[in-house]
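What you see is the complex with one protein chain gone and the rest in place.
Our next item is subunit A:
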Amino acid sequence: MTDRRDFLKIAGVAGAGLVLGLRLDAKTRPGAAAAPEFAPNAFLAVRPDGTVRITVPKTEMGQGVRTALPLVVAEEMDLDWAKVEVINANPGPDFKSMQTGGSTSVSSTWGTLRKAGATAREMLKAAAAARWNVDLKSCRTEKGFVLGPGNQKLGYGALVEAAAKLPVPKDPSLKSPRDYRLLGKRTPRFDGPDIVTGKAIFGLDVRRPGQRFAAVLRSTVCTGRPMAWDAGKALEVPGVVDVVKVPTGIAVIATNTWAALKGRERLAADTTWELGSAQDFNSADLETFMREALTGPGEEARKQGDAEKALVAAAKVLEAEYSFPYQAHATVEPMNATVQIRPEGAEMWTGSQSPNKAQATAAAALGLKPEQVKVNVALIGGGFGRRLGTDFSTEAAQVAKAAGGGPIQVVWDREDDFRHDLHHPATLHRLRAGLDASGALTAWAHRIAGPSILHSWVGQKTPSQVLAEANGALDIPYAIPAIRVDYAEVAAPTPLGWWRGIEIVPNVFARECFFDEVAHAVGKDPLQLRLDLLGNQGLVKFGRDEADIRRLKKVLQVAAEKAGWGRKLPAGRGLGLACHAYDGRTYAAEVAEVSVEKGQLRIHKVTCAVDCGFVVNPAGLEAQVEGGIAFGLSALFTQITWEKGHTVQTGYQEFPLLRLGDMPEVETHVVQSAEAPSGIGEPPVPLAIPAVLNAVFAATGKRIRKVPVDLSAI
């Protein structure tokens, strides 16, 4: 909940003061020998031929920003979508915080981009009115043209020079949503055609003249460093040209990726390691420590009334422990970055969710100023939070430096990717509920124990860490007289990071499943108990955020109704539900329909209702809901475990992603809203697990409290 702002501030380098560093006063820099362009701000440029280049200040990683954000500009400018060209911004003075995460790409740029487009539209209109010598009010714009009295018509391209000379209006009028021609309609992804022909360039597809490829031999233990090595056999591999030491390990450089990987294999056999402090870390010990921390002292995340007292006074107390494991991002494109160092500075090509930070950290590694490092943001073959980290791009800069400048592409293989992920950490949850003699819920206590992502990310304990780690638990939306949510940090030596859905995934899993337990324990329908306890609440403040419980109640009702909640099902089938107000911004509910037969779990369907404010591109929204549910469901059966400081899982064979045959039908219902857009990439994720496990209970009477799910238990 409240962690989001801190997260955005901390995870990026800049952006605290500015609205994500987006500036409307900056102009695009004309390229060399550029034809005259009309570029009143950094987001767009109209060319004399009428084509318009739109610069996207966020990273495309499948969430559709290279379509959604240009649509916002195009709408306000009244452009012909077919004449729009989309490019990615480079971090720099015009784009100071391009950080892409937290389901904020549309919400954080919405106001700025609308204004950017409206500014250009007004100036083009003014230029045409002046040319025709008519009243500005008699002109309007449509599909790349200004239309004036007497059927006069001028294309934007013809107005480039005149518009560029006009003053930039401060407060251009924004279009009314009633007049939208592009927004709110289905628009297919801009990159679709390039993706299906193999022309789309992801980070790993970058090819520079004279480029070499490198694989870095790193310790399998995160604190390990090479002590001694013999590069002789690696250098014998045809294609291997160099072996160099870098801070993270030893890089084998070759003329092709395979030779680099082969050379690294040889080198590994001839290297000895100092494993460092993490070498004794293992999951069993961590679990013991976490369990101890479930009853020890904790930091308070939410206190309402006196939950401990209410529990003592309760007629009946329910208690349960929930468990969620370490998880990997497992993007299909492994980490990579390509770096070239030249006398005047360096250039990098990489798929980064934090381009500004990638620039700053590479610059620091190279002894350069950030502005001397040009970062080109490639398409991302899956981000999910992993590419907020800059460990891999910084390492590539170090490799290029050690190897004489590059261009060098550092390629991680699948095992590197699993071992050196910034994993999402494990947590244990102790939940207690107090019931009075009538069965009413009087107290709720949720203790979370586990390693802190924020702590790992910042390198030290921060005051807001407790709010971050309790996100999804502290904002339990149900009206219960006494609530206590707290967090106990348990140390872990592995580098951590957020994944899609952040801490909300484990926290909402525990919360929504335990709430289901309470409903069954008091003989109430889980939907009804939720509706009862959402009650007549309106705006409710959680920490620094505020959620509108009416919007949550509405999505819950819609999801339940559309899924046919309460209908009679054959034996062995069940429905389960879960809901959440995500960061007080996006409201979502999911109902899962499952069956369990002979120990086989089948998830037939997930019905999702969302209210995320105005929907810029409904096609994109549905894709995000389907993808978010798939991501959540995948986590039912995956985990990362640790033994002697290294991950037991090194590939997809031990980390079984959801596959086509397992994918349930997904039905998405949008609850229309006049609110500004709020974000949809993550909100569907955390509900999938509790909805399914609550459905498993409905189908079998077996309560599953641990992920990964052990099917032999049902």
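Here are a few things to note about the model shown:
As a convention for this text, a residue touches a chain if its C-beta (ideal position, glycine included) is under 8 Å from a C-beta of that chain, and two chains touch if they have at least 3 such contacts; residues count from 1.
Quick note on the criterion: contacts and distances are computed from a predicted model.
Think of the chain that is not pictured: of "Manganese ABC transporter permease", "Sigma-B regulation protein RsbU (Phosphoserine phosphatase)", "(2Fe-2S)-binding protein" or "Pimeloyl-CoA dehydrogenase large subunit", UniProt labels it "(2Fe-2S)-binding protein". Within the whole complex, the absent chain has one touching residue among A:A82, A:A228 or A:L660, and that is A:L660. When the omitted chain is restored, the residue from A:G111, A:G382, A:P481 or A:P495 that touches it is A:G382.
The chain that is not drawn here is touched, among residues A:L159, A:A234, A:A630 or A:V696, by A:A630. Checked against the full complex, the one of A:T331, A:Q465 or A:T607 touching the unshown chain is A:T331.
Residues 60-64, 188-189, 191-193, 195-202, 204-205, 207, 213, 238, 255-258, 261, 330-334, 379-384, 411, 413-414, 619, 622-623, 626-631, 634, 651-653, 657-661, 663, 665-666 are the ones on subunit A that touch the missing chain.
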